[in-house]
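Right, chain A next:
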Amino acid sequence: AGCGSNDTSNSGKGNETASDKLKGEVIMDGSSTVFPIMEAVAEEYMAAQPDVKVSVGSSGTGGGFKKFIAGETDLTNASRPVKDEESALLDEKGVKYTEMKLAFDGISIVVNKDNEFIDKMTVDELKKLWVDNGSVKKWSDIRPEWPKEEIKFYSPGTDSGTYDYFNEVILEEKPMVENATLSEDDNVLVQGVEGDKNAIGFFGFAYYAENKDKLKVVSIDNGKGAVEPTHETIKSGEYAPLSRPLYTYVSNKSVAEKEQVADYTQFVIENAGELSEEVGYVSLPEEEYKKDLEKLNELKK
Partner candidate 1 sequence: MLEPKQTDTYSVQQLILEKKSKKRWNIEKLIPKLLFLTAVISVLITIGIVLTLIFETFIFFEKVSIVEFLTGHKWLPFASTPSFGVMPLVVGTLKVTVIAAIVAVPIGLATAIFLSEYASEKTRRIIKPILEVLAGIPTIVYGFFALTFVTPVLRDIFPSLDMFNAISPGIVVGIMIMPMIASLSEDALVSVPKSIREGAYALGATKLETTIKVVLPAAMSGIVASIVLALSRAIGETMIVSVAGGSTPSMSMDVTNSIQTMTAYIVQVSTGDAGYGTTIYYSIYAVGMTLFVFTLIMNLLAQFISRKFREEY
Partner candidate 2 sequence: MTLTGPKKAPTVGIENENADSVFLKETVYETSDLNLWYGENHALKNINLDMYQNEVTAIIGPSGCGKSTYIKTLNRMIELVPDVKTTGQIKYRNRNILDQSYKVEDLRTQVGMVFQKPNPFPKSIYENVIYGPKIHGIKNKKILDQIVEKSLKGAAIWDEVKDRLHENAYGLSGGQQQRLCIARCLAIEPDVILMDEPTSALDPISTLKIEELVQELKKDFSIIIVTHNMQQAARISDKTAFFLNGEVIEYSDTNTIFSNPNDKRTEDYITGRFG
């Protein structure tokens, strides 16, 4: 994954202050994970620029890229970096783009509230737990002192960014346990784990944060001691390897040609941190947004 490479050598103009009234459309689609952030941004932006028509779709990261490649959207949201196939197609279609980071999502591993024996796990244990070995797993298979009861697995659908990320860093592309229960809807997973004494599951941090009283979170030991997912640990990068960045990709052409898109993108960068916190994600360190802003200014030249 790389950022846009549209280095036309125009220099000069600084930030336009968006006080003048803008019109036109800003069309966005992409990740359903990122959607709440973009919804919040769009909501605020419409308050500032009521004549700009901002629409945000939620067709998933892949679906978003589909439209982005076809040139149907100005920005596309992604819960993972662009894939090689996608970037090849983007090149083919001549779509130049720039990647911006918006926030972190910490993937939380949770168990049932009544589970008394787990409070932390190592990454290796996680892997042992989740990777398929052809047999039915009991807790005691992981640690002998744990009960001899069958584990119930809950995971986001295989086509989600969260699964994708988990697959990459924990499963390392090996198949997940076959009897895992998958669902597209994280709320549904919350209910699953909540209602099942021997359940373990994972999903976005926000879903844990909102249901703290119903679930028990598992701290993850990545060699540096067990870390519980919290705002701070995710933001600081301590909670590793399960915190992942969320992105938006903006079309360079749209920024250059449409004043409102440029203005909106700037607004996104300036407000993403605060607003992502509000909807349940974790903001990036300030430097990240500065970098984004610089990239944008490059484009606007």
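As a selection rule, all candidates are chains of the complex that A comes from, given by their letters.
Just so we're on the same page, a residue touches a chain if its C-beta (ideal position, glycine included) is under 8 Å from a C-beta of that chain, and two chains touch if they have at least 3 such contacts; residues count from 1.
Just so it is clear, the structure is predicted and the values come from calculations on it, not from any experiment.
Of the numbered chains 1 or 2, all belong to the complex, but just one touches chain A: 1. Chain A makes touch with candidate 1 in their complex at residues 31-32, 58-63, 65-66, 69, 79-80, 83, 85-86, 89, 152, 154, 157-161, 163-164, 167, 173-175, 179-185, 188, 191-192, 195-196.
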